[in-house]
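Only one structure is covered here, and it is reproduced in the block below.
Only a single protein chain was left out; the remaining protein chains are all shown in position.
Per-chain residue numbering starts at 1, and chain names A, B and C are given in the order in which the chains are listed.
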Amino acid sequence: MVDAAQTKSRPLFGVMAEFEDGESLLEAAEKTREAGYTRIQAYSPYRVEGLAKVLGQDGNILPWFVLAALIVGGVLAYYMQYVTDVVVYPINIGGRPDEAWQAFSIIVFEAAILFAGLTILGFMFLRSNLPLPYHPAFNAPNFEQASQTRFFICIEVTDPQFDLDETTSFLQSLDSLSVNEVES
Amino acid sequence: MATLRDQNVGIPAEREAGTPGFLVDVISAPIFRNTPAWWWIGFTASAGLLGVFLFAVVNILIRGVGLWGIQIPAIWGVGIVNFIFWIGIGHAGTFISAVLLLMRQHWRSTFSRFAEGATLIALVCAGLFPLLHLGRPQYAYWLFPYPNILELNPNWRSALAWDAVAVSVYGLVSLFFWYIDLLPDLAAMRDKAENRWVKTFYAILSTGWRGDSSHWERLHNAAYMFAAIATPLVISVHSIVGLDFAIALTPGWHHTIFPPYFVAGAVFSGFAAVIIIAAGLRRAFSWQEVITIDHMENAAKFVLITGLMVAYGYGIEWFAAWYLDHEMEWILTIQRAFGQPYAFFYWAMIFFNVGAIQALWFKRVRRNIPLLVTICVGVLIGMWLERYVIVTVSLGYAYLPAAHEYFSPTIWDWLTIFGPFGLFLTLLFLFIRILPSIPMYEAELLASEEH
Amino acid sequence: MPSMSETENPNNGAHPPSDESSSKTWRNIDEIAAREDFEDFLKENYPREHVIMRRSGLDRRSFLKIMGASLTLSGFALQGCAPSPTDERIIPYVRVPEEVIPGRPLYFASTMVLGGYGTGVVIETHEGRPHRLEGNADHPASLGGSNAIIQANVLELYNPDRAVEVRNAGNLSSFDEFVSAMQGAMAVSGDGTGVHLLTETITSPTVASQIEALQEAMPNATWHQYEPVSRDNIVAGAELAFGEVVNSVYDFSQASVILSLDGDFLSSMDGSLHYARDYAANRKVFLDGEEPEISRLYAVESAPSLTGAAADHRIKVKASEVELFARALAAELGIETDFSMDEAPWDSQTLTAIAEDLTANAGESLVVTGAWQSPAVHALVHAINAELGNVGTTVTYTEPVEVNPVNQTEDLRTLTDAMSAGEVGALFIFGGNPAFTAPNDIEFASALANVPFSVHLSYYNDETSELCTWQIPQKHFIETWGDARAFDGTASLMQPPIGPLLDTTRSEIDMLALMTGDDRSSFDIVQAYWEANYDGDDFDGFWRRALHNGVIEETAFEPMEPTLVADLAGAVGSYEAPQAEGLEVIFQPDPYIYDGRFAQNSWLQELPKPFNKLTWDTAMLVNPVTARELRLDTGNLAELSYGGEIVQMPVWVLPEQPEGSVTVYLGYGKEGGADVDAGFAFNAYAIRPSGNMWFGQGVEVSSARRSYTLANTQIELNFESYEEHPPVETASLSFFLENLDFAGYDGDTDKTLLPDYNADYAGYQWGMTIDLSACIGCNACMVACQSENNSPSVGKTEVERGREMHWIRVDRYYDADDDSTKFQPVPCMHCEQAPCEQVCPVQATVHSEEGLNQMVYNRCVGTRYCSGNCPYSVRRFNFLDYVDDTPILDELRNPNVSVRSRGVMEKCTYCVQRINSARIDANVENRRINDGEVMPACATACPTQAIVFGDIAESTTQVSQLKAQPHNYGLLAETGVRPRTTYLARLTNPNENLHASAEAESEEA
Partner (left out) sequence: MVIKMSQLFNPSVNTFARISILAGGLATAFVLAIVFGWQYSPYTASTGPSGVAIEQPVRFSHQLHSDQLNIECRYCHENAEYSAYGGIPSTHTCMSCHSQIATYSELLEPVRTSYATGEPVVWNRVHDLAEHVYFNHSAHVTNGFACETCHGRVDQMPIVWQVESLSMSWCLECHWAPEEYIRPIEHVYTFGYEYPENQTEVGLELIEEYNIHNLDRLDNCNICHY
């Protein structure tokens, strides 16, 4: 649980503006980018189409990882079956050939899918740096609405252009409901 | 029509239907309000049935599978029938999440969460049976590869080894898919909850989801990738279960139609189960505004379509028996339909799976919830019977007439038939009490798009 | 389980177990039994054994003796502490007996006696424990073959139900007390007045000499013989025909046309193993360039028998009509006999055709009849054989095998009358169970109450022992020194490879020695008898050969030439037509339980009866037409009322049963059968009168309006066979010669998309053929397999569920078209492309390099998929824990075969343990395994050698040559599994005249 005394002594994380709906958020994000800010984070209760593109987060390399996982999983599965059934202990099973690629193909398929599934899951969490129970954004007032009704944009102190007053007023100019400083 | 607001369940007065957050309130309301009496009654009854089932399971584990009515040659009985049945029930969820997502069917989002939940629960039920039906369940791990001093490994040519792997992979991938889709809703639950412990509970599950736009993007991409891999997976799983039969020599099993026909049958029974659960949720939570009658109708259409595919499968069995030009295959097919004591099961199956669903051609029937639910219950019975006919009749009616035996169930078979419903419903009751049964974020997104 | 060794001193043939050697083993047990904390100790460490001891009512000492070997092995007796698996004790011999090499079986020749007649057997022992019986190839009554009863007899030795204690009036007593009581009773009359001896049929020369000695010592002592399955009719028939008692010996190898008038020479006649071998040899077809010839068998029969099933023509008539047939045939052949016949119960041409056929083959034909046909039929058969010139070729006569062939029924009546009259002071009953098996009008049981001193030497605590004042447990023949004669007079010895399991037990010879005051051991008595009757100069060699070979040299009887009485027609009298009213009832000994003596034998109880595949119960056989008239169906309970007595019987509707008669089997209604457990007693003796011991008229059958569950192993008994490829391919020889490849699937069974696995197999390739022309359906293979492979009996309820555990089963098919019954033994086919192997997820069933379909129990997880995918349904599964863990039964088990636990699949292994040991032997000796060196248990047991096993990679082996025969076919070959076990089609030799007329008739119809 958050200790009030501790939070007070924390440095600033950024400035957070709250918006009514997704369109306002998208518009604000565009303007923020135009204004030259680079360290921007946007929060919303659901995915706002186009927002990621505006914020430069739209590159999707996941399919390549998945493709690699499918290949690796499949090859490993075939290798495992080949080694156990052909190399280590070949056993005559129903007079069928030791290397029964027809039968092996099923495990190859399933293993490929399993590897892909694990890859997607891992990618999703690792790239998003989750689990992350503590994040400065949660310190923003009314942020609990970020998962329900409200939309937020945050400009971080690490942004080269960041200036507390300037950034605050810039955000206030964006049709926001409120602008607050967020401690890290 | 009674709405949630009429029931005074704590939706903030300032929220109006159609405003942002309204659907979150509606969907999460059942979790935050006091436990209603019907839940306790339903839960207790289910848990009681589960207790009976556990009694049967413990007995079977201790005394052996011989408690069932299985024999030589009808060596598989209710255990395997239930396995296929429950796997089938577990097919609609992933099908809805994956295939309908790829097909951009937006109405699917209403069903996806609880359908997928039901899938996972059904997989738990299904997964019990391959274990329980083993003569020596303590060695079930031999079905998986691992380094060992016996230098032995599973037989990769066996459909059961495929089954073990496919069902495990299916369970895992479905769980992953379901879980990442739950993250935003868990975060919303965390934020909505007022009790500290409840909040912490959801906070841990949500792993710190904060609605970051890049996370949303990744979630979106991951969901599509999951859908892409889950679609062939969901088809493969019941295909492999179908292969259990198709690769066997047994008359009545030795058909190439089995894999697709099993997939269609699985989706068929899965949708029937989803409709029943949806109708229950609609009524219990007064979610008529969330799960609309149009949604129900769409699902009913799926039941009809897949039902027709299943009927085609039945037809092909006859065609194949004739076309195979194999005397025993033909005799078996005739026996299955007209011989005693099999005919009753066969025609009951045809009635439920082929006859009754024809009513769904009519819009009025599709939009009549009680009638729809009745037909769907019939489909579940029919599909159970289908597996029963396939498993016990084909096995019992062996190649050599001298080996024929009839399967006759014992009390333990009956407990095994009904017991798993206890497990399923218990977990389902817990699920609807703890997790939002409908993806709230998607509902909000759809609502916002409508405006 | 392999055990390193054991303490018990197994003796070998040359050195009989003396009392000293056995008492040494047991002395230690006495010490343990004397321990004060014995029971507590037992309870703590051996709870199961403790319960057994309490339930069995045994005292410590007897208990320890029964359990002795197993407890000793587990370290109990010697250590006095519980063995733990990690701390296993191993016990070597103190002095290794000669010949014994631990781990290698020893074989002893001995003789098993049933109905008085001996059959040579070989007892296989492991570390001194007998575990298997096989036929003795050197003995004429076996020729190496055996039947179900012989195979199952080893279980009797260890049967936990056997009598173990000397009892006096139901109370535990001791043998010493018995001896003094007996001496008191015998002393009452010095000359033997009032002393009566009741035995079963005696052929044993030694016993005969002892009885002679007894009668010399006590001239007024009377000897009676009684067995419910008697040879009274045979004896009476011979007397009618020849005026003297003679014994008929047949030579089926010479017979090309055989007529059986209710003469079941394939399974129940004395010498049937020999006859079956000779008969089958004439029925096997082997094309080697010469025109094949096979014999022809007509069976005129009442109760369905294996002979009828094997026949080319089966004519079903009532038992009473067989005599009519015999008379009509005699008349046709020109023998004068008195009968009248309005309408023959058989088809008009049949008799003429048979008569013509017999005449045409005069000197090579043979007519036989059975024990249940009237003396007149026997006399007529003697006359017919004489008329046909068969005497001296296919029939020879010898002096009687029985020491004293009497009419046993009358003998029992005489005894019972004397008992009722109070004339019997001391009655010695050796074996048998007359209180149960006596005809219902001979009140033996109630008369026993009049006998002040009665002794029953019996193997079980049965109805008679309950009523006798003294009960002495009987030795099993495996524990006994003795001798017996076979059907042709050949005498052979019984030699015990072990000392008696219980020191309370006695044999007949022991008892007679006691009565005559002879204090020699039974070994000495037997040896002394033969020494006295040996006229050569090398008795030691003679004796050693007798023990080793299992046959005493030159004891077979010489043929004799009795002359027919002049007035045969007068002797056989006139035919009395049976009363038309009511049905006919036929009494038959049960094929496996016999007269009831094997009721406690679970192997035999669970062995499916040949025709209805019924286990654990008996059922009355009714023809379908008669059943319809009576409104009865299989599984109904019927009430039979005959001669004022009523008995209930379950009904089995069987097409092989003639119309208008019902067959009931003796032997049930005893402890051990399922009927008694269910509160019934299907006791056919209750309605069996002494006047109609085998069949009678006027039985009333009505429904008891109840049903009774019968557990049989084959539901589809009367299946209309598949048309394309029937499981049993059948053809007449003439059809076969014109259509050589008629049998089996003629498509390409080797078609596959996959390459062959390692097509160049090296080394042995095992394979099997089963000749369906030779299989008579006797089920010996099933018990042999059970005994060899430690298969459990599962009990009636499990059989009812379809869970019998026989690795080889004998299927029966009834063909309504020609009213024929076909048998087909089905073991594992060891398919080259085994479907079971492919589907096992854990590689628990895989192929060996030698082509065996291996089942690895310890790898099996029990998915049962293999069984579901087996087209032959030959796999067996341990659904529950079927292992009978009574400790004594451990001794019975084959140490070279694993005992399977619950949840494990099992099946025929081709007796791989025998293959392995032969391979190791050959390997040690650096040679190849010879053809015939390895035989699975089913093949060794088969009386007709229908099952042939060997290396199919070697073209010279018998099995390879059989597989090259055109009538060799694979069952279900069209499935492409390529079975290693193949069948030789069933080839018949129907009389074309009869065949044509039958066809013409059916066309008319």
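Simple rule for what comes next: contacts are C-beta pairs under 8 Å (C-beta built on N, C-alpha and C of every residue); 3 or more make two chains touch, one makes a residue touch a chain.
Everything numeric in this text was worked out from a predicted model, so none of it was measured.
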Shown chains contacted by the missing chain are A, B, C
Among B:T19, B:N59 or B:N148, contact with the omitted chain is made only by B:N148
In the whole complex, of C:M768, C:L852, C:C870 or C:L971, the residue touching the missing chain would be C:L852
It is residues of subunit B that touch the chain not shown, namely 146-152, 190-191, 194, 196, 199-200, 203, 207-208
Note that subunit C touches the absent chain at residues 1-2, 4-5, 7, 24, 28, 75, 78-79, 85-96, 101-104, 758, 762-763, 846, 848-850, 852, 854, 856-859, 896-898, 909, 912-913, 916, 920, 923-924, 926
Across the whole complex, the chain not displayed is touched by subunit A residues 1-3, 6, 89, 91, 131-134, 138-139, 143-144, 146
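Following the convention adopted for this analysis, only the chains that are shown with their structure count from here on.
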Note: subunit B sits from subunit A at a C-alpha centroid distance in Å of 30
Distance in whole angstrom between the CA centres of subunit B and subunit C is 57
Touching at least 2 other chains, the residues of subunit B are 152-153, 155, 157, 161
Multi-chain contacts in subunit C, i.e. residues touching at least two other chains, fall at 835, 837-838, 840, 843
The residues of subunit A that touch subunit B in their complex are 1, 21-22, 29, 41-48, 51-52, 55, 57-58, 60, 62-63, 66, 70, 80-81, 84-85, 88-89, 93-94, 96, 100, 103-104, 106-107, 109-111, 113-114, 116-118, 120-121, 123-125, 127-128, 130-135, 137-138, 143-149, 152
Within their complex, subunit C touches subunit A through residues 754-758, 831-838, 840, 843, 846-849, 978
In the complex, the residues of subunit B that touch subunit A are 20-21, 24, 145, 151-153, 155-157, 161-162, 165-166, 169, 172-173, 176-177, 180, 184, 187-188, 190-192, 196, 203-204, 207-222, 225-226, 228-229, 232-233, 236, 240, 243, 441-442, 444-445, 448
